[in-house]
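Every protein chain but one is kept in place in this view of the complex.
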Amino acid sequence: MSKRIDVKDLNVYYGNFLAVEDVNINIEAKSVTAFIGPSGCGKSTFLRTLNRMHEVLPGARVEGEVLLDGDNLYGPGVDPVTVRSQIGMVFQRPNPFPTMSIRDNVLAGVKLNNKKISKGAADALVEKSLMGANLWNEVKDRLDKPGSGLSGGQQQRLCIARAIAVEPQVILMDEPCSALDPISTLAIEDLINELKDQYTVVIVTHNMQQAARVSDKTAFFNIAGTGKPGKLIEFGNTHTIFSNPTQKATEDYVSGRFG
Amino acid sequence: MTTNSLTTSPGAGRAGDKVFSGAAMAAGCLILAVLFGVALFLVVQSIPALTAQPEQIQGGHGFFAYIGPIVVGTLIAAVIALVIATPVSVGVALFISHYAPRRLASGLGYVVDLLAAIPSVVYGAWGAAFLAKEISPAYDWLANNMGWLPIFQGPASATGKTILTAGIVLSVMVLPIITSLSREIFLQTPKLHEEAALALGATRWEMIRMAVLPFGRPGIVSAIMLGLGRALGETMAVALVLSSGVLTASLIQSGNQTIAAEIALNFPEASGVKVNTLIAAGLVLFVITLGVNMVARWIITKHKEFSGAN
């Protein structure tokens, strides 16, 4: 239930502006990879290109290849909807659907696509997904209440449950804890540790301790200055990146000298 | 070459997207077509009036001799309405945005919106039955004391059914339009500007003059233009209130006529080339209001680019 991602010579543009330049990276299946770097270095933009979510923004386009177990996301005839059903995403701010109950939020991926599902199967899927997101015990008595009534941390875990209910191969997380308090953050970090048993997880974070705590590998992105494209500076084992980086810029960043 | 497993689409997907976005675009295009159709049909149906012999047109001197006086009458009524409504509306908008207690403000805004909700025929009936009667003593006074001004030349109409009364009713009808647009603009005034002015020790009025009015000026201008568009095209207030006649300078005698009222009063019984004449009059009204509205919208868009609001 998880696939690897290989990125080859990827450039991301907004119109004519080159936002991210020449990224090559190999992300192993069933691992947690963290993207770190200063604001505006293109790490979130790059993350969005991994499930073609950047196409939602007008004018954004890419050159290069992103291979999901060898299949190019940007190959001819590829439907972005298929891509996104295999590579899920969790966003910066929790965004449960306000018109739906907790249960319907978890089933959103199934129901919105009009797939027929029996009530028993749906119940099982809701329980399994909420269990997988460490939320079941907190919400099992109020599945019919609106999802927006939960706390921020619970909402974010509901969004993760919603993402894993469509059984993706990869889960992308775009600063999933930046809007949460420390206790909720800890709950999400524990969850990420459990998720990697089944899924390939890619997480963008501003918090270097978080990257050090949750990830197996870390990629450091940097930008030479405003108006310049973001670049992948260094990619390696998290331990190596934080203790013995090869690049000067990486060392400066992880030791807190800038950014 | 291996086949790409991602090229398969789930379910009846892509067609739905195409159909739906196509339908949305078609709806948008339909609106453009309707507007184009409005112009086209008005033009086509107007042509017989423009090509007809002068004797066939009401008045016997051709279309332009017919339309000229009522265009002027329309402008007179609209200008009266704006002269009255503009200061009052801006005052009301300021009252709601900067003077009224916070808790009252939204309720007061609703009251002004109610003014806009009252159907025009009710305003017309009110103007004819109540306002005209109550205001005619004032017209007598104006005729006696200010009669040396051509616009107040006597003898005043005994019924009060004059272009000035119609203008006053119109001013009541455009007031909510100008008020609500100005209020919105005033509320968008950057708080920082207001606080900067207050921190300098300005009184509330000085703060409004320094921060609110300069910021809101283009908005007020476009609000007035939109109000003008409404006043030009309003039918019932004039049709019911004004006892119409030939173009006269005095505002307190019966006489004058507006395009919209002329159409409403005559169209139901019209036949033959008279129908075309009235449609041509409608076309003239359409062109005038279109021009006024486009200028107003242009001011709004121009303003948006610079203000940084929104």
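For reference, chains read A and B in written order, and residue numbers begin at 1 within each chain.
Keep this in mind: a contact is a pair of C-beta atoms (placed from the backbone, for glycine too) under 8 Å apart; a residue touches a chain by one contact, two chains touch by 3 or more.
FYI, contacts and distances are computed from a predicted model.
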Absent chain [UniProt protein name; select from "Chemotaxis protein CheW", "Phosphate transport system permease protein PstA", "Aspartate carbamoyltransferase" or "Nitrogen regulatory protein P-II"]: "Phosphate transport system permease protein PstA"
Residue among A:16, A:39 or A:114 touching the omitted chain: A:114
Chain B residues touching the omitted chain (full complex): 10, 13-14, 16-17, 19-21, 23-32, 34-35, 37-38, 41-42, 44-45, 87-92, 94-96, 99-100, 108, 111-115, 117-126, 128-131, 172, 175, 179, 203-206, 208, 226, 229-230, 232-236, 239-240, 260, 263-264, 267-268, 271, 275, 278-279, 282, 285-286, 289-290, 292-294, 296-297
Touching residues on chain A - with respect to the absent chain: 51, 53, 56, 58, 81-86, 88-89, 91, 93, 95-99, 108-109, 111-114, 145-146, 148-149, 159, 162-163, 166
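Everything that follows uses one rule, which is that only the chains that are shown with their structure count from here on.
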Centroid spacing, where centroids are CA-atom means, of chain A and chain B in whole angstrom: 53
Residues of chain B that touch chain A when the two form their complex: 2, 4-11, 13-14
For the chain A and chain B complex, residues of the former touching the latter: 68, 70-73, 75-79, 81-83, 85-86, 113-115
